[in-house]
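Worksheet: the structure to be examined is printed underneath.
Coming up: chain A.
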Amino acid sequence: MSRRAAPKAAPKANSTAAEGGGAPREGSAPSVSLLGTTALLFEAPGELALASQQRIWSLARETQAWPEVREAVPGMNNLMLTFERPPRSAEALYALEARLQAAWDAALPLPLEGRVVELPVVYGGEGGPHMADVVAHTGLSVDEIVELHSTPVYPVYALGSHPGYCYLGGMDPRIATPRRKVPVLSIPGGAVSIGGAQTGVSASAGPSGWNTIGSTTMSFFDPAQDPPAKLQPGDMIRFRVQGVIR
Partner candidate 1 sequence: MKSPAQVQELAAWLAATDIGLLELRTPDGLLRLGRSGAPGSEIVQLGTQEEGAPPAPPECVAVAPSVGVFLHAHPLHAAPLARPGERVSAGQPVGVVKIGPLLLPVPAPEAGVPIAFLVPDGQPVGWGTPLIELQAEE
Partner candidate 2 sequence: MIEVLSSAALATVQDQGRKGSLRWGVGTAGAMDNLALAAGNLLLGNDANAAAVEVPVFPFKLRFDADCAFALTGADCAARLDEAPLLPWWVHQAHAGQTLTLGLPQGGAQRGSRAMLCLAGGVDVPEVLGSRSTQLRGAFGGHEGRALRRGDVLRAVGEGQSCRTGFGLVPPGLSLPLQVDGVPAVRVLPAAEYPGFEEASRAAFWAGEWKITAQSDRYGYRLDGEALRPIAPMEMRSHGIVPGVIQVPHSGQPIIQMRDAQPSGGYPKFGTVIEADLWRLGQAPIGSRIRFIECSWDEAVAAQDEVEAWLDRVRRMVDLHRSSPRPGGR
């Protein structure tokens, strides 16, 4: 293997992203790739589903205890492992990747179940400046979009993006809308948005490339508390329709 290629997992058919060609995560094999010398990124294959995410939670719990790992950070059907200290050699790195693959293969779903938190949402209007873009992309009406968005109970898959922000699973694919070509400089905390096949609620003001369709009020993060985030993987969010501004 070339010294300069990103180190990869043990060879498999339809192997990892670090091999040549095409979009990553085709086929059925997980992918392990580098984030510099700071972290490893493990990406599970297949559909974004709760059962797969529960295996990610299980993998996170196990790898958090490894001496090389500073923090195991679940994402959407993926897991980032930040290094306490990077493995000293390429060989040590490959060994770690192999151990990670094996741990995934053996990982059983961790059926975390927390609370259901209900958030009142005003859809559309000034708090939902991109509702029209979702209408244009999906071909659905505002009421249909509100119905599809507010019906499910969304499991919290992971936290990320900014303090207290929850990545949610379970969004109806009919309202999926790609991330914006030009991100918005600042959307406020409480903004309810759709990015690709995912939905989420901003926990504080900041830039976003997602499509904001409504707004809610809730405190998601308090650094003085332990844990500082109000929600965690396994909790669930339900959006209650407080109003729709057309």
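Criterion: a contact is a pair of C-beta atoms (placed from the backbone, for glycine too) under 8 Å apart; a residue touches a chain by one contact, two chains touch by 3 or more; residues count from 1.
Candidate selection criterion: all candidates are chains of the complex that A comes from, given by their letters.
This is a predicted model, so every value here is computed, not measured.
Of the numbered chains 1 or 2, all belong to the complex, but just one touches chain A: 2. Those residues of chain A lying in contact with candidate 2 across their complex are 3-7, 16-24, 31, 33-39, 41, 43, 48, 70-80, 82, 86-90, 93, 158-165, 167, 178-179, 181, 183, 195-196, 198, 203-207, 209, 221, 223, 227-229.
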